[in-house]
Every structure is written in structure tokens, then in C-alpha cells.
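Please read the structure below before turning to the comments.
The block that comes next holds chain A.
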Amino acid sequence: MAVRNIICKELHQMRWIIIIGLLVGFGLAVILASTFGYLDQIVEEIPPELFELLSQYEVTRELLAIFGDYTLYVWSQWHAKNLYQIGALFAIIIAATQFAGEVSRRTIGYYLTRPVSRREGYLAKVASGLLVLLIIFAGGTLMIWAVSAITGQTADWGRFFVALIISLVWLAAYYLLGTIISILNREPVTAGIIIGLSGILLSLPGMFAVSRPFSIFYQMRAVDYFIYGQSLFPPLIYGLILNGILLLIGLRVFAKKDF
Partner candidate 1 sequence: MIVYSINTIYKLPGEFTVKLFVNTRSGVPIYKQLVQQIEKGVIGEILKPGDQLPTVREVALELTVNPNTVARAYRELEHRGIIESFQGRGTFIAGSVRPPLAAEKELLIKQQLDELLQEARQLNLKPADLKRIFEIALTKWEKEV
Partner candidate 2 sequence: MNDSCLQIKNLGKDFGPKTALSGVTISLEKGEIMGLVGPNGAGKTTLIKLVMGLLHPTGGSIQIFGKDRNMLSRNDWRRVGYIADEPILYDFMTVRKLIDFNKNFYPRWDEDRCRELLLRFHLPVGEAIKNLSRGMKTQLALILALAQVPDLLILDEPLDGLDPLRRLEFLNLILEDFTRQEGRSVLISSHYLEELERIADRIAFLHEGELKRVVPMEQLKVEEKTIRVVFQKEPPAALLAMPGIKAVQKEGKTGYLITIEDNFNAIYEACCSYPHYVLEIYHRNLEDMFYDYAGRDEDGRS
């Protein structure tokens, strides 16, 4: 099957991204899972005076809660930080390389003249990109689980994985946006910068409490579900709908583009 053939080629082409991504993921996972114990200790050793000083900031209570609760801690480091930061970075790199990169390397002419429709050509690349992101984060997540198991730390893995799915769905949305921008650019570096900038723009709603849920990165942190205990369905469904819309836009942009 042609699409499968392309996916294999894309994965092979992105092998270094996958390797580095996995290494980074593993590294962060190991750090995350193994330092929890030490943080616990540190918190216990905070002198009472300092504690009082710190308790002026509401943040302190959450902080302590995090340091006391492994599940919360893992979420704060993984979903709420690494995943969306590193994830966003990799999404940018992958999206920029897959389209603008192929144009700048001039191989797009070969790619598009295979007996494959523009539609399939786009979907194959998108599937590959999402697969790479999935591999990297699945790898990292498994590593967390493994190290946690080794160090005997338990967490509410059920909620963890559900939150992970929400996060990945919204990460996918950012990636898809990235592909659209990448298609419209001839240079991967330029594309990457623009995708990054639009990421910054998209994170602006996150600065104000009122508009926070409209930030794509807020959603990537799966906050509503994980922290506020809300239903997983709204973020999941909205995320999937957004992905659907972006996919359709991407298909159209790719189909209409002159290369």
C-alpha cells in the first residue's frame, strides 16, 4: 500500500528525531520519577519561619500538595510541563521538516509525482508525524511508569493515562496547525519560527484567568480534567473536533498548493 510505504519512508527519514525524542523523553522521565523522593525530603526540612513566609502565596499550598502527592507531582512535571513544552518543540520540528523541509530539499517534486493523490500524500505525512509524537511520548510515559514501579512509587495511573490522551489530542492540534504553516513555507527554519510564534500567540489566552480555557496549551495540560476533576469528554471532544477542522484545512491547502 502506497500510504504505508510513505509512512515507512517518513519514519526512516525522521529517525534521528525519534531517537533524540526518545532519549529526551526517557531522560526527563527518569529524572521526574526518581527525584520525587528527594523533593519530599526537602519539603519536610523547610524551617517553619520560611514556611510561613512562603504560605503568603497561594501557590505554596499547591506546591506542597504536589510534593506530597506523587500523582499530582507527575502530572505537574509531565503533562503540565514536559509534554507541552518538549511536545510543542518536537511538533514544530516535525511539521517544519515534513513539508517545508521537503520543499527546500527539492524532493517534493519526486514525492508528489508518485501515483498518490494529494490527499493521500498529506495524510501519510500527518500520520507519520503523529506517530512520531506518539512514539516519543509513549516511550517517555512508559519510562515513568517503569521507574515508578522500580522505586515503588504509586500513582493513579488511570487518571494519568486519560489525561495523557487529552494532552496528546491537543498536541496533535498544534502539530496539524504546524503542518498547514509548513505547507505554506519554503524553508523549514522560517516555517518553524512562524509555527513557534503562532504558538506564543495561541498561549496568550492563557495569561488571563477568564480566557484560559481557550489556550491550546492550557488544554494540553489537561487541567480541567486532572485538577478540577471535570469530565474528560469536553476537552477530548473539542480537541478532536479541532483536529478534524485543522485536518480538513490541511488537506485543502496541500491539495491546492503549487509546488
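Criterion applied: all candidates are chains of the complex that A comes from, given by their letters.
Just so we're on the same page, contacts are C-beta pairs under 8 Å (C-beta built on N, C-alpha and C of every residue); 3 or more make two chains touch, one makes a residue touch a chain; residues count from 1.
Note that the coordinates shown come from a computational prediction; the quantities given were computed from them, not determined experimentally.
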*Pick the candidate that touches chain A in this complex from 1 or 2.*
2
*Which residues, counting only chain A, touch candidate 2 once they are in their complex?*
2, 5, 8-9, 12-13, 105-107, 109-110, 112-118, 256, 258-259
